[in-house]
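What you see is the complex with one protein chain gone and the rest in place.
The letters A and B name the chains in turn, as written, and every chain counts its residues from 1.
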Amino acid sequence: MSITQILFWFLSVMALFSALMVITSKNPVYSVLWLIMVFFAISGHYFLLNAQFLAIVNIIVYAGAIMVLFLYVFMLMDLRKTTEPMKNRWIRLAGAIAGGCLLLVLVAALRDIDIKNDVAQVKTGEIGLIRNLGKELFTTYVVPFEISSVLFLSAMVGAVMIGKKD
Amino acid sequence: MKTALDIVYLVPLLPLLGFVVNGLARTILSKRAVSVIGCGVVLLAFALSCAVFVEVRGGAQLATEYFSFIRVDKLSIPFSFQIDALSTLFLLIITGVGLLIHIYSAAYMHEESAPHYARYFSYLNLFVFFMLVLVMGGNYLVMFIGWEGVGLCSYLLIGFWFRNHEYNRAANKAFIMNRIGDLGFLLALFWLIGTTGTLNFADIFSGASRLSTTDVTIITLLLFVGAAGKSAQIPLYTWLPDAMAGPTPVSALIHAATMVTAGIYMVARSNVLYALAPVSMYVVAIIGLATALVAASIAMRQNDIKKVLAYSTVSQLGYMFLALGVGAFTAGVFHVMTHAFFKALLFLAAGSVIHALGGEQDLRNMGGLGRKLRLTAATFLIGCVAIAGIPPFSGFFSKDAILLSVFVENKMLYAVALLGAMLTAYYMFRLYFLTFSGSFRGTQEQATHVHESPAPMTIPLVILALLSFAGGFVNVPSVFAAGAEYLSAFLSPVIRAGEPPHIPHSTEWMLMGLSTALVLIAILIAWLQVRRERFPEPQGLGKLLANKWYVDELYENIIVRPVHRFGGFLQTSVEKPVIDALVNGVGRAVNYGGRQLRLLQSGQVANYVLLMVISMLAIFVLQFFLRK
Partner (left out) sequence: MPINYYIFLSIALFCIGIVGVLTRRNAIIIFMCIELMLNAVNLMLVAFSKMHHLKGVATNAAAGSEGQILVFFIMVVAAAEVSVGLAIIVMMYRNIHSVDVNFLNRLRH
């Protein structure tokens, strides 16, 4: 097994394990921490696929900004302890089973299609570099880019409006 | 130029029109208008019937279909009329006597309020309509329509004063007993269809000889069961005395002159079938004679004026069936005609007496009314003489024709029939003497109010009295005058069975003399008994007779009570636990389902997401796996 494969499997296991811990932790702050682990694992995958820009952005935006925002909210509500009573047992069971069934169905559905020979290029490929991505972003996709800034503006305004103490 | 037979459908249609008009407009018409409409339509129908009679006497006949009523595969039953000698005779009786009774009712029922007055006349017209349909029908089904209809009208009219529960019970009794007979009639119809495939008179009677004797016997017996219900023979006769709860003109029309004669008409119409089944004829004769005797015995000890007349009707009907049973169909029909005259007369006269005494019906409180109610007493006497069978009144000729035929058939039956005739004379004259002679036994207040009835009531009495006297001359036996048997000649095309008996004239004279003498003796006995004017509590045989042989109590215990108990049992063990539970259960199930479904709308977002996931699952499965 080449180093690429070892790395792939290691990152995958880390991602899955952390995701499971997210949904099963009693302490919500622990859930946040495990989610950050998931983000790191996924960024590792991005690095493996040579999508460098996205890997960095994932860490900075998601793990850095969004998760910190979550932690601020937890801090505001003082939710350090396990105040949350568990949901009704049957609902939890039903939820788990539904999710599991979905997993199985999707996996089974994809077993038949003929893409076994298609390969995702790892380690090489120019597409993920900042220069190429930036070129695409500012030429072909410049309009959505600009509009996304307006989106951010409206989100900011919205958040402030909602949070006012009227 | 249309003949009367062409528009013969108007004869039943006019009373039906009277029913509709009087029934729907009963709140807005005045009593005078109601009586004019009610009597007027019957008058027109009578006039038309007379025209039809003239034509039929001249040899005309009519058998027409008006429309196709039932058509299933090979069975075709049209709505058809058959107008021949027999139906014409009955048409005249129904419309003629009916007209007189309508006129009488206009005065008798005058104290009713206008809507009820109109209701009475509309029911009466409806009855006339159905009776006419019965006798004019060209097949058994149309006859059955009329049969059922007159049963319905009987119920409506007996229970006319519906606020009295006793009267309602009497009406129920009449209808239910009728229905039992109707079951026999229906079974006979089914058997007829099964064996001959048709219900038309013409077809059945022409092909009757091809039926096996068993078939004909069963059919005729079942038809007779129907006749026993409608014409009050044993064992279905107990409704007739109770039916006296209705107004007296109703008793006169329905329970004396017309409806109860429907059974006789039906048997006479089916004479071809009966002639082929000697067993049934025997049964008819025996039951008729038994009924005649039993009813006469009960009438001897009754104290209500109308009840005596009711039992008299049952008895006379028994005589008619006896005549039919021994093959003297013409004699039976003849007696129907004369009976219609004098029984209607007796009932109307009794009504006059009741009206004069302000509602009193008990014989023990009457007496000596002959001086104050001269016209009523005279007509009543004529009726009594007619029913007793004293020459030359009509009853003599018809009853003697019956007795003659019975004598030829079987001497034993003749002896019993003669005894019945004696009893008839006895109880009728007991009735007459108790009511009209002697001294008055009622209250002082009644004595001052006694008055003769108004003209609309007395004129029909007079007309009927004349008919009771002269009605017998249409069929004078050859002993008196050769070739004077007009009625037999008239009916011969229809009544093809039973030739007149051939006995030497001397025997005939002897029999007539015997019966007349016995009747006069019975009248004398009645006079002597009544003169004593004592009414002790009846004991022994008298008590048995006064209590109608306890037949009603027997029926009550053997039939009515078990049926009621069964109904109650069904209610508790079938109706409530099964049917109610089922119906209520459906409601409860729907309720429950609704409540459970409501839980789906919990408002919890997670539940909604769960549903979404499950639906996605379902769609994926369908899309990828089940779309082969």
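The definition used in the following text is that a contact is a pair of C-beta atoms (placed from the backbone, for glycine too) under 8 Å apart; a residue touches a chain by one contact, two chains touch by 3 or more.
Just so it is clear, the structure is predicted and the values come from calculations on it, not from any experiment.
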Residues from subunit A at the interface with the omitted partner, ascending: 4-5, 8, 12, 15-16, 19-20, 22-23, 28, 31-32, 35, 38-39, 42, 45-46, 49-51, 53-54, 57-58, 61-62, 65-66, 69-70, 73-74, 76-77, 79, 84-87, 91-92, 94-96, 98-100, 102-103, 106-107, 110, 115-122, 125-128, 132-133, 135-137, 141, 144, 148, 151-152, 154-156, 158-160, 162-163
Those residues of subunit B which, in the complete complex, touch the missing chain: 601-606, 608-610, 613
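The rule is simple: only the chains that are shown with their structure count from here on.
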Whole-Å gap between the CA centroids of subunit A and subunit B: 99
Interface residues, subunit B side, partner subunit A - complex: 606-607, 610, 613-614, 616-617, 620-621, 623-625
Interface residues, subunit A side, partner subunit B - complex: 87, 91, 94-95, 98-99, 101-102, 105-106, 108-109
